[in-house]
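With one protein chain withheld, the remaining protein chains of the complex are depicted in position.
What follows is chain A.
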Amino acid sequence: MIKITNLQKYYRTEEVETVALNNLTIHVKEGEFVAVMGPSGCGKSTLLNIVGLLDDLDEGSYLFNNIEVAKFNERKRSDLRKHNIGFVFQSFNLIDELTVFENVELPLVYTNVPAAERKRRVEEVLEKVQIMHRRNHFPQQLSGGQQQRVAVARAVVNTPKLILADEPTGNLDSNNGNEVMHLLTELNEAGTTIVMVTHSEHDARFADRVIRMLDGQVIMETTTF
């Protein structure tokens, strides 16, 4: 599903150029659950952003479902993103002005799904993450674990083929963290590909494969089962 070859990514400021990712090659198969680990600043979040088409790459090739997307413009990327990729962030990133229901509904609004269909799908996914009873609450009224469950619901409501999770349990206690990890595992078992950046060895054990990075390069890959 994801074939990234010889990826180079630099960050430039006025005087300094920093190499963020250096000649990196990664393949992820459909249905896989991959964890990316490494110390702070090793480039794992940058990698995730490039995979999620939020950031562009400077050199190399990126095939998404066998389509070269490295040179896609903003509009095409946005199109591909909204139909294929769901995001889960460490800090949840829910919109404070919208209720639980509306937050989850938003991706469907942007893909012009009719209202009745939206309602059905949002309710279905809220049931799945067991937050249906809080559907009319605003994010500030929920606990961290509940917020992350909403964020997961929002990520999957469009039934994306790929979910990208950036330290999804980073802001949660272990109970809530485990709940979210189980949720992701379930989604993976149902066929969704997941790439997750994490610091936690415990979380990484839920993945099929762990990629370890250092200074913008992959230094080790392990299969966990």
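Annotations for the structure displayed:
Simple rule for what comes next: a residue touches a chain if its C-beta (ideal position, glycine included) is under 8 Å from a C-beta of that chain, and two chains touch if they have at least 3 such contacts; residues count from 1.
Going forward, contacts and distances are computed from a predicted model.
Only one chain is not pictured, and the protein name UniProt records for it, out of "FtsX-like permease family protein", "Xanthine dehydrogenase", "histidine kinase" or "Membrane protein", is "FtsX-like permease family protein".
Summary of contacts with the chain left out: across A:L98, A:M132 or A:L214, the touching residue is A:L98. Set against the missing chain, the residues A:K44, A:R121, A:R134 or A:R154 yield one that touches it, A:R154.
Contact residues of chain A toward the unshown chain are 49, 52, 54-55, 74-75, 78, 81-82, 86-87, 89, 93-98, 102, 106-107, 109-112, 154, 158.
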